[in-house]
Structure formats: structure tokens, C-alpha cells
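Have a look at the structure below, then the notes.
Removed from the display is one protein chain of the complex; every other protein chain stays in position.
Moving on, here comes chain A:
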Amino acid sequence: HQSAYESDNIKVLCRNPDDYVRETTRDIQRVPRNYDPTLHPFEVPREYTRALNATKLERVFAKPFVASLDGHRDGISCITKHAKSLSTVISGACDGEVKLWNLPRQECLRTVQAHEGFVRGICSRFCGTSFFTVGDDKTIKQWNLEAPGYGVREEPINTILGKAVFTGIDHHQRESTFVTCGQTVDIWDEQRSSPIRSFSWGVDSFSCVRYNPVETELLASCASDRSIVLYDTRESAPLRKVIMQLRSNTLCWNPMEAYYFTCANEDYNLYTYDIRHLDVPVTVHMDHVSAVLDVDYSPTGREFVSASFDKTIRIFPKDKGHSREVYHTKRMQHVICVRWSADNKYVLSGSDEMNIRLWKANASEKLGLLSTREKAAAHYNKKLIEKFQHHPQVRRIARHRHLPGDILKQKREQREMKEARRRREQNVRKHSKPGSVPLLTEKEKHVAAVVE
């Protein structure tokens, strides 16, 4: 009787346990989902809302300032990264003091009175065992990166007396040679006390010299006669010289793209050059409102950071004309030097008011270890913002940055000036013989000459 009842009237819901029971407790719970689009309507509006929220949250969480390292007794003149350790940074000040910092603990490990007068340049040796400093006292000093024992005086491993003041130094990527600049560009062997090679090309002083990290025999330097000079250490003479409208302060090679470098110019702009086509810069990066003092590429070669006299740091994508980010604080004065950390996560800036500041490279990025779901959510949000970046609300929120009043004022002023100059040029062109006033693009305007 019962069986008949079962078979006829009761319909039992029967599910296969394989469909919903986990094999082990470590498995993820199976969540049945139906992706039928009719069940999930309004995908665009819903995603748009999500994108808008993501953008807002990104701005709300944008807290780039991490730490400030204080201890120097004069303005910071140069910073360098340790070649092998992410947590170590070396900085030099205008009173000749060099300090070694531990970043995670935010403390000074060691202080060395390296020079009399400014420390003009520091570079770390590629193996991470020692570093070199140059200063206003016409010396190059090599220091051990390990601190001397208790009670032992700080002594340089090696001191080289030069004939003139050195203004910059850079070490070869793999070999034991380094290059200094001052009145000439000198290439030194670590074992010798005189330069093994000197380059000069009719200029009296250089402000910066850098080895190409990829094509390690290539060099570029900025000179005070508004020029950028390229060298190849295998050749007998310099390669070529570009003269710009104003002086370049520093330059930096792209660590992932061998033939691009970016220079920080006095005319508030940065210029990215392709060394194969020096007559026109590839990109002009403009946003600063005062002279740009330093530039450093991210180790991925996708972006670079620039320090300016206008008390801000800006981050530019390497192929964009305008910055994606601007960092400033009330207390930060003229930023003299800036470096991007080797793990692509942080930016370090040294400024006039004796502080080194640590910033996040992505302002709203969550630091530390992320769980898989956090990571997935972050990626999804990023992609959403990218997808809806052209929508006015998203764009407006994503691009909003707070700027101090004086910089904003300067910015407006400069915009006006630029507009006036453009108008003037237009008028001149209008009232002169056709073709006599050539139409120059923004890129062409800033290069005065290329000297072979």
C-alpha cells in the first residue's frame, strides 16, 4: 500500500549529492550559478554604478603619503637606492653628510660626514657592497656599506682627489667602472686614481651623467650650455649633442626600453627622447609650474616620477603628455631629488626642508599581502574604471586632485601666458608673408639644434 502511495502521489525531490557535496573540506563550496543573461538584466547600468563607486572609493582611499624620514641637518641633495636591498636607501645632504636609512623601520642606520660642502652625487655599486660619493671638496670617496665596528672611525675605503668639483656620479651596471661629471665627463676604473677616459666637447660644466642600464656602454649627460650629450665608452669621441631652449637638470634612461631617456628641464617640462631621432622629442610632458629638478623611471619602465621646484612630485606615464598623479604636502618645500623604489611600489623624495618622504606609487593601492578575493576585487574595480573612463562622472572623479592655492594660481597664470603667446604667434603669422612664419608643433619648439 505504501509503495503504491509513493509511486503515485508523492513526488520526491531528488538531488545527486555529487552536485553539491564537497569532496574534501578544503574544497571551495560549490555555488550553483545560472549565467543566463535574461536572469541578470541591466548589465551596463549595473556595471556603470559599480564603476562609479569604485572610482569614488579609489579617491577616498588615495592616501599616498607613507612616512617621513627626518634626521638630516640640511637640504637633501641626492638619494640613491641600494642595489641589492629594497629596504636600504642612502641619502646625501647639502652639509656633506650621508645617511643610510632602513625604510621598513623608518630609521637612520648610519651617519657619515662624507664631504666638506655639498654631497653632489651618490651611487651604489651594483653588487651592493659599497657606495661612492662625490662632493664639493673635489673628492670621490668609496664607502663600505657595512658599518664599521664599535669604536672604529668611519673611513672611506678609497679616496680620489680630483682637479675640479664633481657634480654627479653613476656606476656601471655590471663592471667595476664608474663615471663622474664636472668640467669633463670622466670614466674611472675602481682600481685607479686617475680617469681612464675623459670626454669633453666644448662645454665647461656638466650637471648630470647617467649610464644606460640596458645598453651598458652608453652614457648621456646634461651640460650647462643647455645641451644633452650622448657618449659611447667604446668610441673615441662623443656621439651627438642636442641643444635645447633651456638647460636640462637631470636625465634618466628607461630601464626597459634601451633607446629612450627622459630629461628634466628648466622650462617646467620633461622631454622623452629616442636616441635614434634626436631632432624631435618623442613626448613632451608638461604639468609642473616650476623648474623640474629630478626624474626617475619606475623599474617597469612604464612610468616615471619627477621632482620640481614647485614643491610637488608628479607621476607621468611614459607616453602621456600629462601627469596621472601629483603629490604634495604642506611642509614639503622644493623637491630636489626623487627615486622610484626597485619593487615598483614606492617613491622617495628628498626636499629642501631636510626630510625624505616615502610615498606610494599608486595612491589608493592597498599595501601588504592581499587575499585572492581582495586581489580579484581590486583587479575588477581597476578594469571597471578603465572601461568607463570616458564617462563624464567617472572621469571627473578619477581626475580630481587637490592642489595648494599658490600652485593653482601659478598654473592659471601660465595657462594665460601660453594662450597669449599662442595668440601672438597667430597674429604674427596672419600679418606676415605666407610661409615666412613656420608652423611649429609643441615638440619642435623646444629643440634649438642637434650638433653632430
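Here is the rule we go by: a contact is a pair of C-beta atoms (placed from the backbone, for glycine too) under 8 Å apart; a residue touches a chain by one contact, two chains touch by 3 or more; residues count from 1.
Everything that follows uses one rule, which is that contacts and distances are computed from a predicted model.
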Choosing from "U3 small nucleolar RNA-associated protein 14 homolog A-like", "Alpha-1,3-glucosyltransferase", "TAF1C polymerase" or "Large ribosomal subunit protein mL43", the absent chain's UniProt record names it "U3 small nucleolar RNA-associated protein 14 homolog A-like"
In the whole complex, of A:154, A:189, A:225 or A:274, the residue touching the missing chain would be A:274
Filtering A:376, A:428 or A:448 for touch with the omitted chain leaves A:376
Touching residue (missing chain; options A:22, A:192 or A:396) = A:396
Chain A residues touching the omitted chain (full complex) = 35, 37, 40, 43-48, 50, 56-57, 59-60, 62, 84, 86, 126-127, 129, 173-174, 176, 213-216, 218, 230, 232, 235-240, 255-260, 274-276, 280, 282-284, 287, 299-300, 302, 317, 319-326, 342-345, 369, 376, 379-380, 382-384, 387-388, 390-393, 396-397, 399-405, 408, 411, 441-443, 452
